[in-house]
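Heads up, one of the protein chains got dropped from this complex, but the rest are sitting where they should.
Chain IDs A and B follow the sequence of writing; residue 1 opens each chain.
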Amino acid sequence: MNKVSKDNFQQDKYKYGFVTDIESDKIPKGLNEDVIRLISKKKEEPQWMLDWRLKAYERLQHMEPPKWVKAKFDDIDFQDIYYYASPKDFKDKPKSLDEVDPKLLETYEKLGIPLKEQKVLAGVAVDAVFDSVSVATTFKDKLDEIGVIFCPISEAIRKHPDLVKKYLGTVIPVTDHYYATLNSAVFSDGSFVYIPKGVKCPMELSTYFRINASETGQFERTLIVADEGSYVSYLEGCTAPMRDENQLHAANVELVALDNAEIKYSTVQNWYPGDENGVGGIYNFVTKRGLCKGVNSKISWTQVETGSAITWKYPSCILRGDNSTGEFYSVAITNNYQQADTGTKMIHLGKNTKSRIISKGISAGKSSNTYRGLVSFNKRAKNAKNYTQCDSLLVGGKCSAHTIPLTENGSNDSSIEHEATTSKISDEQLFYVMQRGLDAEAAQGLIVNGFCKEVLQKLPMEFAVEAQKLVNISLEGSVG
Amino acid sequence: MSEKILNCSLIFSDVIELEGSLTKNKINLKGEQGNFDGSIKLTDSTERLIVNLINKSDFKINLSLNIDVGPNCFLEIRDESNYDNGSEFKIESKLNKDSIFELFRLNKFNPESVNSFNHKIDLSGNCEFRDFNFSNGSQEMNSKTIISLKEKNASYIGSGAVISNSTNAKNELIINHLSKSAKSDCSFKTVSRGKSNITFSGMVFVDKDCSDTESTQISKGLVMDEEARINLIPMLDINNDDVVCAHGAASGKPDENILFYLKSRGISKEDAEKIYIEGFLGEFVDKISNDEMQKKAFNYITSIS
Partner (left out) sequence: MLEIKKLNVSVEDKHILKDLSLNIGKGEIHAIMGPNGSGKSTIAHTLAGNPNYLVQSGQIEFHNKNLLELDPSDRSLLGLFLAFQYPIELPGVTNATYLKQIVNVHRKKEGLDPIDAGEFLKLLREKSKRLDIPMDMHSRFVNTGFSGGEKKKNEVLQMDLLNPSLVIMDETDSGLDVDALKSTSEAVNQLRSSDRSFIIITHYLRLLEYIEPDFVHVFQDGAIVESGDKSLASRIDQEGYAG
């Protein structure tokens, strides 16, 4: 037998790489005050929202894009991006699906997210965002009944201004860093979720982000507020067409959990990763942060990152409420020339706060995969606890794995534990499974799925199987 | 390798003095008023050279030292001095094929002093560098060690401990795996008391083509008091798939169960903590293969716990 060689991943067939042939309505390229005013006008926003955006833009003038990421890329020309694109003649969100362009429905159908009532995924309410606008939200009536608000953020700004005003920018300050500030100035659409006191949301809420238009950036903004004693599980999915340009996706996601509330946020990120020569792909520069504001609150991030040319994000938790809990479960797979620099920050401020981090990085091809994390215990964080485990798996001799965990313990009544390993798939394991009849590729898929198991099983059931397949697809052609 | 042991001392006083006579091996150090520089060069592989550093100077010691350990040679440096007026060491070492360098530093610094230690060391094939470093005291303590494992079967084993009452300490360790089949094993422990702020930053770099690499890195810290802080940053930068690398880091308070157990046997709180810390630090004294130095390290730990 040929010794199992783990060479470059072949370009897996990115089955989401098609373009929907639909004319789009774009605001002229470039970043300036007029563009921001136009976006605000398109969204029919109140004056306060426009002011908020302009304030962010004003700040942006004095900021520089950060450079410390462990990834190489050319400077982004922020004047050469379309900041807003919507399907042509798309004025207001259609009242019913009958009014939605069939091409859009077809697009989501092809992506495995049917929006038509008779076909919708049972138990999952979906908000479908196409470029800069939300095109449909399913199960709206059912959610209305129990007082759950799940709508595009642009709609929430108009219909629920008090809630938006109260929480928007409280977790990620407008001035946080360049990309977060940029998002605050130009954000287009995303989802807003409010779970009222004591309500356990009976279904998964899900937003599906799709970039379609070329040379366009997507700047979604998501805000989820779980009021006292409530619970919600939210999932986002993302794909984009195959193009030889790099498109910027700079999202801000803010979560707020009040007393005894729990938010579970899952991501299956499968933006176009670029081709096997590293041409094209999405720059996924995302700021995600959750605030455990109340006592006993809990925020849990789960992410499966397989796409994007560059992934740069740290879904984080600020554990302010006493007894609050933060969790981060991550699988990041990089291949070809993909670069990922991802991880989390757990900031322990309250007493008895707990956090748990499980990160699994898999690098193949010529890719670079970095775990970067911060666990910080404030002096007041008495009896705080953290457990971190980050494991890396390397496939082939040309990729790299980096681990940069920072722990700051300023509490004398606490414990931080960090473990990390880096290894390759053992030849013994491959041989054992192949002896039972699985070919090298299937054997590797099985072992890698086992490696990721702890994280994958944290996903909502409806998506766990899908994510497992995604892991396998990413591995196709990686052994020869 | 070297059967015969030759013991000598380097005494820092008004000038630098060498006690003991050398054969082929050379020590050339010059300077005055605490500023010394020079070199240690070993060419004789028939004897194992032990150099004791002894401080009798009233000045801050600024030492700049070049070390060259020839093929098959064995060098041991022991530093058990207390640098009352602070110290600043800059050492560059080169280990040639099949050589060994053992470095022991068991220092109790003056709590008011400022100390720094900078060591850059390159290892050739089959070389071993053993680095054991315990420090206590000091107001500011900066230590930076860069180890480059440049050829096959080069290995590094080391452990460091910082025990402090109100120290700002920064320990940086960079291990570069630049050849295949090199091994590194590092542990760092710290006990942070009072208003100490202690940082350990460890980087293991594995270059492309460095197959058959093994590396472990453990860092652990005890935060003893309200105002004490510990920052641990164990980093990995791996550029090859044929590696087994693991690192672990943990910080927190002493295990209450163990303290309670000891107290239930009639041991006072203070003594229980002392025993706990001795055990905590003692864990890696086992890694010292040199019996005499292992004993000294134990005594050192007992005296400062």
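Note that a contact is a pair of C-beta atoms (placed from the backbone, for glycine too) under 8 Å apart; a residue touches a chain by one contact, two chains touch by 3 or more.
All values derive from a computational prediction rather than experimental measurement.
Listed by label, the shown chains that the missing chain touches in the whole complex are A.
The residue touching the chain not shown here, chosen from A:103, A:200 or A:453, is A:453.
Checked against the full complex, the candidates A:71, A:238, A:440 or A:467 give a single residue touching the omitted chain, namely A:440. Of the listed positions A:48, A:73 or A:432, the one in contact with the omitted chain in the full complex is A:432. Those residues of chain A that touch the chain absent from the view are 1-4, 426-429, 431-440, 442-443, 446-447, 449-454.
Note that only the chains that are shown with their structure count from here on.
Chain A and chain B have Cα centroids separated by 44 Å. Across the interface of their complex, chain A is touched by residues 208-209, 211, 221, 223-253 of chain B.
Chain A meets chain B in the complex at residues 6, 379, 392, 394-424.
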